[in-house]
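Supplied in structure tokens, the structure appears directly below.
As you look at this complex, bear in mind that one protein chain is not there, while each of the others sits in place.
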Amino acid sequence: MQMTAQAGTVSAAPRAKRLWWRDVVGIALIAACGAAGYWLFPDNLALLTRIVAVALLVLSIDLIVGYCGVATLGQAALFGAGAYAAGIACVNGVTEPMTLIAIGAVAGAVAGLVMGAIMLRAHGLAQLVLSIAIVQLFHEAANKASAYTGGSDGLAGLMVSPLFGIFEFDLWGKTAYLMGLALLLLVFIALKFVVASPFGMLCRGIKQDPLRIRAMGAFVFPVLLKMFVISGAVAGMGGALAAISTQVVGLDSVSFELSANALVMLVLGGLGTLYGALIGTVIFMGFEHMVSAINPFHWMTMVGALLIAVVIAAPGGLSSLFERFSASRGGKA
Amino acid sequence: MQTILSIAIDALAFGMVLFIICIGLSLTMGLMRVVNLAHGAFAMIAGYIASYAARDLGLGYAVAIFLAIIGTIIISIPLERFLYRRIYGSPELTQVLMTIGITFCVIGITNYFFGPTLKTIPLPQALSQPVDVGFRTIAAHRLFVIACGAVVAGGLWYLIERTSFGIKLRATVDNAAMSDALGVRTQVVYAISFAIAIGLAALGGVVGAEFLPIEPYYALRYMVTFLVVVSVGGAGSIPGAVIACLLLGFIDTTGRYLMPEFGNFFFYAAVILIVCLFPRGFLGRAQ
Partner (left out) sequence: MTAGKRILGAAVGALLMSSVSAYAETIKVGIIGPFSGPFALQGKNFQAGVEAYMALNGKSVKGHDIEVIYRDLPAANPAQSRALAQELVVKEKVQYLGGVYFTPDAMAITPLLAQANTPLVIFNAATSAIMNTSPLVVRTSFTTAQTTHPLGKIAFDEGVKKAITVVSDYGPGVDAENAFKKAFEAAGGQVTESIRMPMNTTDFSPIMQRVRDSGATGLFTFLPSGPPTLGFVKAFNETGLKQAGIKFYAPGDLTQESDLPALGAAAEGLKTSFHYAVSHDSPENKKFVEAATKAIGGADQLSFPSVGAYDGMHVIYKMIEATDGKQDAKKAVDAVKGLSWTSPRGPVRIEADTRHITQNIYLREVAKGADGKYINKEIQTFADQKDPGMPTQ
């Protein structure tokens, strides 16, 4: 996969044209990889669908960590908000899958608004801890409201009606995967436009130097809050997709563990490129699945070793390897 | 009144356990700027060593603590040399990735060698009996923990504020390049303070085992608690850490007494409130 704008630098105008081409190639590659997954692993579609759902979550984290420089270990709060909203709507009779995704997006966006409003009051470590506290509160609330959420037993019994009235969500999970993949592609393309827009540039500017942006006369808080809402909508769609494809929503979808894992995947792949988010998710979850199938008892050591190895070999994340590669081939641009 | 006193003393003991474990993390994060999520893993390693020494070898409690601290530091030396040294000065998220990786490895390895069962560290007779403190009985061990916490706080304050090593450490933290130029061997300073932090984690892991039992998942189970305590106190500040531990211990304990159903709500709502009021922690260092 190709790299676009580099993590730290705001790209100069003359390069923009070439980058645009790179994005088309990149998106085509993602579509190709997704289709390849469908043909190569027809028996693992449930896993692949889970990867797609988590990829949406990781993308949403990249929006605020990679583009705004806001550290978060609580993104699962937004994912869970989407999952529970879709789940509760489904149990109460709204079973059309596209509607459920939309409900998830709205719920995630609202949760993102709340979370952003709180988190943007602090910086650095304090911000990180706020995000943890928020996800723990969401978790506790979901556990307490067991009349609506099923509590720790999970919200079961989601009967999603067939997509477009034709394609059923069944054991083999073809519908769920293809719908998820299409959703992921659409979201990815939309996000590419968002981050390349003046708004996206402003966010990156804030990440680099909030003081200077303020001096230029821009308001930092509303800009970042807007990104939080977008990020929440993306995470919420991921949650809704997970709810639709598994037909159960559990407390794990609003857990600190999921947030932390997702952040690890993002850092593994590389920040601030959107591609890194996808690479990180696929590599982490694929590797975890593989080693835990080979040795269900002691695979954690292997995953730990992978993370350490990546930090040593590619401190900027896996996607920085591609960057380095293309830089060495292209020479001075 | 009796109830209030009783809760206060429980809160104090619990807060002190948190303090002993977290102060090491506060040092690494505040002074060395390393987000060491594997901190709890070292406390856990110490717990395993102490448990092995005291239960399987039948050594005394004091000896077990000593061995655990030394053993953990020895284990940490190669880790510091080969892994941590690479991430000094790296972006925080890279440090997170590395230290979570280390945590996973430690969990996997302990699970492999020691199995997933709970390990206890047998207390000596003197510490295991309940002591009557007038208004209620309290385990002697809790008093011991409180004393340990006080000694650690005092000792660290003295080390950092009053000794020449403390001066070098503070100089290195403020400006590593300049200190280096002035003849401070910053690598050595880092290595020593890392060892001190690990030693404190080890001590906390062993004396706190009655509160936070030793098992392979320890390192992840309490990671959030440790991180929260450190940031509420302000990374790098000893008095800040003391205040944070006591306050959070108090909120946690009273919350659980008054409204156990909403214990977590209390705790995290308080954390949000404190962080919003003191964005750098109670006594955090200005960046």
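The chains carry the letters A and B, assigned in the order they are written, with residues numbered from 1 in each.
FYI, a residue touches a chain if its C-beta (ideal position, glycine included) is under 8 Å from a C-beta of that chain, and two chains touch if they have at least 3 such contacts.
Because the structure is predicted, anything quoted here is derived from the model rather than measured.
Colleague: For the chain that does not appear here, which of the shown chains does it touch in the whole complex?
Modeller: Spelled out, the missing chain touches these shown chains: A, B.
Colleague: Kindly state which of the options A:A156, A:A190 or A:M216 is in contact with the chain not pictured.
Modeller: Among A:A156, A:A190 or A:M216, only A:A156 touches the chain that is not shown.
Colleague: Out of A:S253, A:T273 or A:S320, which is the one that touches the chain we can't see?
Modeller: A:S253
Colleague: Out of A:L29, A:L47, A:L163 or A:A305, point to the residue that touches the absent chain in the complete complex.
Modeller: Touching the chain that is not displayed is residue A:L47.
Colleague: Touching the hidden chain in the complete assembly: which of A:G69, A:P97 or A:G173 does that?
Modeller: Only one listed residue reaches the unshown chain, and that is A:G173.
Colleague: In terms of residues, what is the contact footprint of the unshown chain on subunit B?
Modeller: 3, 6-7, 10, 14, 108, 111, 115-120, 130, 136-139, 142, 210-213, 215-217, 220-222, 252-254, 256-257, 260-261, 263-264
Colleague: For subunit A, enumerate the residues touching the unshown chain of the complex.
Modeller: 39-47, 49-50, 53, 140, 143-144, 146, 150-154, 156-157, 170-173, 242, 245-253, 257, 290, 292-294, 296-300
Just so it is clear, only the chains that are shown with their structure count from here on.
Colleague: Looking at the complex, which residues from subunit A come into contact with subunit B?
Modeller: Listed in rising order, the residues are 65, 71, 118, 121-126, 128-130, 132-134, 136-137, 140, 144, 256-257, 260, 263-264, 267-268, 271, 297-308, 310-312, 315-316.
Colleague: Quick check on the complex: what are the subunit B residues that touch subunit A?
Modeller: Going by the criterion above, the answer is residues 29, 35, 83, 86-87, 90, 92-94, 96-98, 100-109, 111-112, 220, 224, 227-228, 230-232, 235, 261, 264-265, 268-269, 271-272, 275-276, 279-281, 287.
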